[in-house]
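One protein chain is absent from this view; the other protein chains keep their places.
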């Protein structure tokens, strides 16, 4: 269950409006790597977590904080959209290329649909999608995704930081950068803790009987299907594999097929594929 | 540029049809963590990679292999769909609950749209989406995603393995498990190589001036916004942070807001938000 | 069954082209609250309506009119897109900020995909979605949605009206405003008629046994989960409830949980969740 | 900013697993009228609300409560999915049609992707979409939508109630029914309060100059474009209009077009529409 | 402008309910090749058609007819959904595999969202999408698409015909088959007429200066990038090309690259791609 305080976790006040930046800021609200994604993903993983205790608490703790970030960015967007030029005529007043750039860079839905407010869509205006979150039930797989999400997210914030010189906007982004920094560290630490606790190792899922059930003939080769030969120089092409199995990577520059040339069955004639059957399908009698 | 051989990378032959399993197998063809995602993601990252050499070669090498996996699974699906009961009537022949289960578990689009073949949709029939791939231009962020994708993917294959006892299907899945095992290892090794080469460290993006531009007051605290206190016991709540900065994690159980209670400006009256202006908006003269 | 006359229901002729406005106008053609939504929603509700007579007739009557609005707006868009600057070079001719604004504000798909015509996508270019329409089979719920749709729609038209001073465009929008005005009134009247006819009351669905089957302990409290205390002053927090039940609203400022702290079962080991079982899963024997 | 307690707002414990019902229950978690929609919609409206005080508080108060409902349903789903038959073989054990029905009615992604947990997708497995929420900035339009959402939502819960006889599931649904009942009442009361406060009337948006700017010739006629004549008997076809304007509804059974038969301009020859220009387009010279 | 008569274009009455078939029938209502697609596509092409006369009339004439087909199928679905078993318990009554199959094959949204009616979604429950229609402005390209749509549509109807033996359902499908037959013929005839009228030839767009502006070195070779050598035997690999240019097809079995190995520029350092710049980006001073 949730409780809300209306005071923001951190300030979200631009020094001046910038509707074109408001459009761009949507990426970290409703984009695939935005705050809504991480909030809902961590909560979902927390709710679905089958083991009470520190991992579940961690997921719910960070997930709840992220909701506050959605709130801050939505507030910032509503403020950035003030005074947007409504028409081409207004955009071109006094032969002003800056206003023209703003007009062209504005998201029309901010005005037409939202009356200037933010929404759950990305910087192209594409709606946020429930498929952006993952909660697999396997914490090792999911913590890797969470660390990734904080990296992609912080990268986007850093880029947005370079797209504005508004002190108030940058103040908020500085806060977001710090929290994404912290959360990157936390998920990486949690990965180590999972290993230390003996709960899950590599490869994921560790419990699958690797040596008996998977095809051990195909675990160690880098099958280089492109003609870039430098790939053979990487750590991933020779030396011991990091899974602790004692196996070594092998580089294979000319990978060959191991299957055969497939021939499919002709198909049910009632589906009229090509080749069609010589005769028309028999229809079940009706009545 | 690409070349294709029709021989499959590995065998894709079920011992018997199972249209309900064909529906489920779509998840690893056209689901968000399926083979199409990794194929197109690695290729996209490779094409966008600005540094010639081993990293670019690695991306294009594995990306190209993954196309062969899409092909194998699509072939398997076409074979699994043979002899699907077309109607409820057929499904219930001889009071057979197995056929009833198959009928209910079949994807109707396999028959109606595809004539029994596979397509780029997931196990719910939701079309694959271009937003599932990411190519950020930052290899550290992207390699973490790639490692994650192989974990989520292998997890799904392992689950599907337990959903069938068909020897031919399992034979193919054993191959997929091995390749996902290998690719997990490779992306993890590539992360280490990036660090060893001094190209990128943590937090991503490392080049952003962490100590001067981000808000250093908020880098180290775990702000526990849920009431699960066990989270304070984790590695992520005390001790040195893994970023090598010498900072330590801190646990904060009662996080407070640092912003203020936002009040938004009244908005452009021409957008008719509430509160509306006392008078009607002035319309620009026409003509 | 439908018949079409090519004469438009009302004039759709701009005085001059404005491709940037054409992009914006898409919102009321193919946006979630646009004319296509209401046309297809009312028709769907009409076709699914199980009671012959005035309600069914009303739905089909208005739904059919809305198709004419889609037609008018599509025609208007094709005319507004005339003479769009095709390239940045053309946009910047004579250092013209107005042309630059137009170029930046144009939907490229109008030109590349449609040859200047309209399509079923919104002002961000996001395709219209079948999920935008609802036909629940319960007319009270659906008429409330219909009234809402006309409100959201008229609001958007009024905003668009303020984004252009083209007399011809405004002439068409004046017509749309009037029809949305009328339809708002009609759906509100239809809600009253449903009550007067004794077909459905509040809460929806009225036929559900409110006093015996729902949890009557939780019908009347406003559980204020945010810290905004002014909400206690509203009509929704004290006094008699509008459902005629004789119950009164109550304001509860400190809502408490009534469930317990959930602990989930460990999950099927064959799905490899965390915590994983001590041993590897048992696989069914395969011949 | 948000705080979370792990105790559920209300109990979410089924008496026995039912994976097929878990699939159906997704509709009120991640469907267009589900709990995620109302939670995120009310919060978005609250954050974008430009008027501090009771309306903003109301939106944030209820929005926060709805998050607790998402949590309850997600928990319920994880419990209902226990023991799902993994394969057709298991589904058909002992010739059991009930297990067959369960197998066919299960969402495969619950198992393959989520390890048995819930996610933000609907009962067909279609991902939740950011476009499902609306925050127009006009409270009258939005409160009507909110009331509608509670009606559609309660209707769906009532139907789901009739799709199970599990006492534990029904216990939770009884709670949901009560809260949807309450929230229907509240939004209807809030509509009245907006009018009483003089903030917004009908038609929405009231501030648009109805008598001068919209086309007053088209405000009052019901233009019956279908051949159902009973529609003329409704309250929406005669008598005073509910907007207080003193105007009366009129019924028009044979509505006529008022525009003309549109002829579009030939289009830019560089877009190669039909009719194509006699000659090939002139291409700009290229250096 | 449109007029509607409530009488159906053709009968839509099943002899008995079959909710599982109702789910499947959605494909030709709201699937990508369904009736909604062709109705809205032909109308859109008609509205956007810049040439008054027979082609525009044809598009609007058939487009309007297709709306009647949407109506028929929606009606059929509402009737097929009667008496659907609501719960697993009901599905398993009397150990009946047929009911179990029906339960598993039913679309839960038909019941939960629609109260038994049809909607604009396909047989997997995926919402219809505005991107399914195309109106390019080039009639030759679009008539080819229209002919294709009727082929794909008729193929799906024929398959559905074989999935039921209900006489009433088949009666309706027989009508659909005939109309799809007719419309296939019409669009193919319209392609010939376009050529005969000298309005458009092949390749599309004919007006593009084929011999001067496109790269004439690459017009005639079949570049066989797969290892299937039989492709060299087809009509597409030798002999005169059908475009009347007098050129001949050529078969090239070992196609070579003609570009070079791309090296991308290092990218803007403010976007933090890899390789990152030696130093951190310079941030614009803020005040």
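Letters are used for the chains, namely A, B, C, D and E, taken in the order the chains are written, and counting of residues starts over at 1 for each.
As a working rule, a contact is a pair of C-beta atoms (placed from the backbone, for glycine too) under 8 Å apart; a residue touches a chain by one contact, two chains touch by 3 or more.
Quantities reported herein were computed from a predicted structural model and do not represent experimental measurements.
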{"item": "Chains on display which the left-out chain touches in the complete complex", "value": "A, B, C, D, E"}
{"item": "Of B:20, B:38 or B:60, the one touching the omitted chain in the full complex", "value": "B:60"}
{"item": "Sole residue of B:14, B:115 or B:234 that reaches the chain not shown, by the stated touch rule", "value": "B:115"}
{"item": "Which residue of B:1, B:93 or B:263 touches the chain not shown here", "value": "B:1"}
{"item": "For chain C, the residues touching the chain missing from this view", "value": "1-6, 48-52, 55, 86-89, 91-92, 95-97, 99-101, 103-109, 111-113, 115, 121, 124-127, 136-140, 194, 199-200, 205-209, 213"}
{"item": "Residues belonging to chain A that touch the chain removed from view", "value": "18, 20-21, 23-24, 27, 31, 33, 95-98, 100-105, 122-126, 156, 159-160, 162-165, 225-228, 257, 261, 263-267, 269, 271-277, 280-281, 283"}
{"item": "Where the missing chain touches chain E, by residue", "value": "5-12, 32-33, 46, 52-58, 60-65, 68, 72, 75, 78-79, 82-84, 86, 89, 111, 115-116, 126, 129, 131-132, 134, 136, 138, 140-141, 144-145, 147-148, 150-152, 154-155, 158, 161, 171, 174-175, 177-182, 184-190, 192-193, 196, 202-205, 208, 210, 213-226, 228-236, 241-243, 249, 255, 257-262, 264-265, 267-268, 270-273, 284"}
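Going forward, only the chains that are shown with their structure count from here on.
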{"item": "Option reproducing the contacts of D-E, where over half of them reappear, out of B-E, A-D or B-C", "value": "B-E"}
{"item": "Proportion of interface numbers common to chain A and chain B (over half same, under half different)", "value": "same"}
{"item": "Centroid spacing, where centroids are CA-atom means, of chain C and chain D in whole angstrom", "value": "8"}
{"item": "Separation of chain A from chain C, taking each centre as the mean of its C-alpha atoms, in whole Å", "value": "27"}
{"item": "Interface hub residues of chain E, defined as touching at least two other chains", "value": "1-6, 48, 50, 95-97, 100-101, 103-105, 113, 115, 121, 124-127, 136-138, 159, 162, 165, 271-272, 281, 283"}
{"item": "Chain contact graph, described as a line, ring, star, complete graph or other shape", "value": "complete"}
